[in-house]
Each structure stands twice: as structure tokens, then as C-alpha cells.
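Removed: one protein chain of the complex. Kept in place: all other protein chains.
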Amino acid sequence: MARYGMVIDLDRCTGCRGCMESCKIENNTPQGSYWMYVFRFEEGEFPATQVRFMPRPCMHCDNAPCVKVCPVGARYKRDDGLVATDWERCIGCRYCEVACPYGVNTFNWGHPEEHYYFDWNAEGVAPEARGAVPPWDNPSLDEAYGPEERHIAGAGQAKGVVDKCTFCVQLVENDSDPACVHNCPVRALVFGDLDDPGSAPSRLLQQKPSFRLLEEAGTEPRVHYVGGNPPTTETRQIEAATAEV
Amino acid sequence: MAQRATRLPYGVGSISARWIVSAVLLAVVAIAGWYGWSREISQGMIVTGLRNIGPMGGATWGIDVVFVVYFVGVSFAGITVAALIRLAKLTALKPIARMAEALTVVSLVLAAFAIMYDLGQPLRGIVNLFRYARPQSPFFGTFTLVISGYLIASLVYLYLDGRRDAAECAKAPGRLQWFHRLWAAGYRDTPAERERHDRASFWLAIAIVPLLITAHSTLGFVFGLQVGRPGWYSALQAPAFVLLAGVSGLGMLIVIAAVVRRTVTDRSHLPDEVFRWLGNALMILLLAYLYFMVVELLTNIYTGAERERDVTGQLISGDFAWIYWSSVAAFVVSLGLLIVRFVRKSAAVGLLVTAGVLVNLAAIGKRYLTVIPSQTHGTLLPYETGSYAPTWVEYIEVIGLFAFGALLLTLFAKLFPIMPVKDGDAA
Partner (left out) sequence: MTRKVLALGMVVAGFALQAVAYLFLATPIGKPTDVSFSNPRVPFAPVLFILGVVLVFLAALVYELLPDRRASRSGNEEG
């Protein structure tokens, strides 16, 4: 059984945020909701400032605090290592959101269909978009996944539920890579079976020293970083993505 | 309506114009609260000031959660006082037993509403919690032990404790006689029955106290077990929750007792001794809670981890300083009033009510400071600092709950004597 994970090569990341955009298109995340997020960091004092970038998907932790605290088992750990959210069972208590040390969860505050950046019902939009309105409704997001047959794909599937990065389960279960990995122009994101020493992420881990974020929190994240350093208390974020709803 | 031969005690069953006006006012405010909730249901929680933690820079748990914790806290004192009267044989406190029990029940109902207000899918919440609730989640304890178990236990206690007075009231013919007869359920005031009631209540009280401590501790665990939230992760959360629950509950009980003394009874039935005892108990609990606050503060500022120091810094001198220091001031002033009253050995009901109100305001402030700063200013990854400001929907929901609670209590007092009519003990 594959146990998926991701390795992110910070030497390669240029902070273009193409992964954020692809994730948004693939998973239909509403306005202000970023399942994949890329930090643009600045460190040091002028003139010795340094800028670096760090993508932050969901860590799909092996000891996930969000899974432990979910009162109804909507957030659960799959056998293949993914941490999934069943949007049919979620009651919207947002305990997973406060429990996550990484801040990866997003809650659907309003009617999701009303928050897609653009008034898709405006005149003249439909013909321009050639029928792809409201935002292309990827049918694979509505299916049930896994041997457990639960509805875990896609963002904004219901008002008042929490969702987060799913490692694009709808793609992964069809032997594809997640959208962010797929679309990174410099192949900074590598996805695969971490249990298999011959897989791409495992080989990358063998080649370079790695770290994981917030390891001291005991969450056992499945996303590793190579080619860089974790943010320190001196690291500050610049150019934060606008996240309003 | 013909004049009845026997009037029911403590204003039960007799409705004045003044009462109707206040009941209607309370009902209007309560309905306004539910109107606010209806906006939340139809438009989604976007009508609140809550937003996502992280890139969105918000707090996802706001004043609805604050008041869940607050109302569960207030419910603590009611049934504890009632249980202590039974277990420690504090016969002097018998006059407030029933209002204490009623306060617990009403407060838990309000807490249940506040939880519903906070869920993104409340109807699903009710079904799925009963179906799937996981013991590993601290919410399991809140849902099963607090809202279900503790509420049932308090209702049973209230019911059994009221049977004697119900039998007494059932002797008077009137519109409420059927209700009192039903409650009394064939109670006959024989020594055997009184002894039976004593024994049942004693064991019930013994069973309720550990349930209380467990229930409040799981509420503390909701916060205290979260490693990912600086300022929450602490072994002190559970005991601090229990203590602050006692403080705010006793304060509220004092206020209610003073109101009852003013409206339906007098000094002879609700003597100063009761208030003196309540004041002393509040003073001791407040001292213990202030000790917890000092320990927490010193630990965090001495050489706390960076994020904990950040959050604490916000409390002491940052965005939340005004709430922090007003709460501290309210606690200290209350303690001062209570000590003055203790030293002078007087009841000083006026001072007590002031202290009671102040500690409740401070408790709300403290609960707010527990919930919000760790979300907006306590992210472990370097997101931007967040902010949270409740909207009118959240304010009206909370105010509506207070009005609803007052309405329930005042309705209860009209249906059933809020003070004991006859002493029900065998001894």
C-alpha cells in the first residue's frame, strides 16, 4: 500500500505561486481560500536582506491533531497517508482549524457559489466563457473516493463545512500527481510513495538534507523540505496573498 | 376570576402588569437574538466577524465559543451549591437551593444554544454528534457529559428536590394545581418519604460532583490539549476552567438571590447569613483563581517560548491589554469589596451584588482572552497578525441568550416557588 508524501525543493522554488493558482483551478476553492499557500519570506536587515519562498500545502500529518479532535470523524486519516475531510459529515465546528499548527484549513463562510471572485452571472460573461460558468464544475470532485467511499474531494462543496488540501485525491486515485506538483514550472514539488525508496521524493530525500515544519509539535508531517531552512522567529512574511471573503 | 382561598407563595401564579411588561421585553430581546441566528443560517457564518486562521488573518472561534464556555461555567456553581447543601449539611443555605438548581439548568440550555450558533451545519451537528461522536475528541465530553448528562442530572435533582413544595402548592386550587400535582407525583409528607428523599438526594449529590469536575475539565481540555495554539497548550487550563466556573457561577447566584429578595420575598426568608456565606465562598474561589492567573502570567513572561511570549505580550501591553487589565481590575476590586465585607462581618448585599456583577464581566473578559488572542496573534508559522471584531449578529445572539435565560428563570418563578415553602428534611 502506497503511503504518499511530498518533498519540496526550496532551492528550486521561485515563489511564482503557480501552484496556488493550479490548486485553486483544480479544486474550485472559493475566494480567499488557499489550500496551497506560498510564503514569500524576508530575513535580515537592509542591506543584508534575503528573500526566499516556501510553499505550504497541508502536511497530511501521521499524528494529525485535526484528526484527533474532529468530534464526528469527518476529518480522517486514510491508509494511503492522506488526511481527508468528508464534506458530507462535517458539522462545521472548526475544531480542526484551531487545532492545526500550520493553519491550512479553510471554512466555507458563505454560500460557496457566491464567492468565486467574479460575478459569473453578469451579462456577457457566459458567451465569453463559452458555457464554462459558474467556474468549471469538475465532476470528479463530486464522487466518492477510497475503499471507504466517502466524499472528500473539492472545495466549497457545502456551506458551513471546513476543507483543506487533499493532495488532489481525485487525481491521485487516478494515478496522477496533485495539480500543484503537475504544474510547477521548475519541478520544485515532488510527490510519491515515501515508503518506496525508489520513488522520486524518496530519492530526493536521500540526496539532500531535509527538514519538516514544526516537528517539535509532534505532528509527524508527511511533507519534507530540502534545500533550505525552516522559518525562524526573525522571518517575516512579505507580499501576503489577499485573502478576504 | 374569583378570589382563591389560599394564595400560592412567592408570587407563583399571580401575574402583575409589571411582570408582563418585563417578560415581554425579555421575550422581544430573545427573539431578536434568534433573528440574528436566522441570518447566520440563511447567509452563512459570513455574517459574523469570524474568519480563517492563517492567510485570512482571522479568528475562527469568537464570542459564540466564549459564551459557550461562560454559560457552562456559570452552570457549575448552581448545582454545586445545591449538592454542597446536601453533602455538607449547610442548612443555612437551603433558601437558595432551588434558584441555584434552576440557574444550572437554564445556563446549560443557554450553552447548548450557543454551541448551535457556532456550528456551520447545526442540524447536521445534532444528528452526527449522536451518531458518530468520537471519545478522543474533547468535544465528546462536552457533548455527552455536559450538555446531555449534566443537564439530565440537574433536572432530576431539581425535580426530586421540588416534590415536597409541589405537594404543598398542590393543596391550593388554581390554574397551576395540575402542574404541581404532576410534579409532586403523589408525595406524602411522611417521615419515611422524607428519609427516602434524603438518601436519594445525598447519593445523587455525590454522583453529580465528580460529573461536574469531569465535565468542566473536558471543556478545559478542548483548549489545553492543543499544541498548535500558543497560549492554549497548558496543564493549567482544566483546573483554571473549573475555578473560574465556580467564581462566575457564584457571582451570578448572588445577583439572582438579591433580585429574588427584592421582588418576591424578604429578609426573614432569605436572611443575610446566606449572602454572607456566598460572599465568603466567592472570596476564597476568587483568591484561588487570582493565584492561577499570577502563576500563568509569571510562567509565560519569565522565559516562555517565543510564541507564548508574543501572545502574553499582546495581553499585557498589546491589542488586548484593555480587556486584560479591565478584567484584572474587576477581579481585584471585587476581591477588595469581598474582603472589606468579610472583615466587617456584614452581609452588605449591595457590595456583594457589585462584586457578583464585576466577576462575571471579568470572567467574560478572561474567557474572551483565552479564545481569541491565540488565534489572531498565535500562529506558529509567520502569517500576518490577524484581527477579530464581532458583528451585530454575534452581539445580538449573545444578548438574546441572556434575555432568554432571564425569561426562563422568571417564568419558572411564576410556575413554581423559587424559594422553599417547607423544609423537606427528615432531621
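By written order: A and B. Residues from 1 in each chain.
Just so it is clear, contacts are C-beta pairs under 8 Å (C-beta built on N, C-alpha and C of every residue); 3 or more make two chains touch, one makes a residue touch a chain.
Since the structure is predicted, the reported quantities are computational estimates derived from the model, not experimental observations.
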Interface partners of the hidden chain - shown chains only, full complex considered: A, B
Residue of B:14, B:91 or B:190 in touch with the missing chain, whole complex considered: B:190
Touch with the omitted chain, as defined above, among B:8, B:103, B:116 or B:129: B:129
Residue among A:53, A:76 or A:107 touching the omitted chain: A:76
Touching residues (missing chain, whole complex) on chain B: 129-136, 140, 143-145, 148-149, 152-153, 156-157, 159-160, 163, 185-186, 188, 190, 192-193, 196-197, 199-201, 203-204, 207, 211
Contact footprint on chain A, counting only the chain that is left out: 62-64, 67-68, 70, 73-79, 86, 146-148
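Assume only the chains that are shown with their structure count from here on.
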Whole-Å gap between the CA centroids of chain A and chain B: 40
Parts of chain A lying in touch with chain B, wherever the complex brings them together: 32-34, 37, 39, 41, 56, 65, 68-74, 89-95, 97-111, 158-162, 213-214, 217-219, 231, 233, 235-237, 240-241, 243-245
Chain A-facing residues of chain B, complex: 43-46, 50-57, 60-61, 118-122, 124-125, 128-129, 131-134, 136-140, 143, 222, 226-229, 306, 375, 379-384
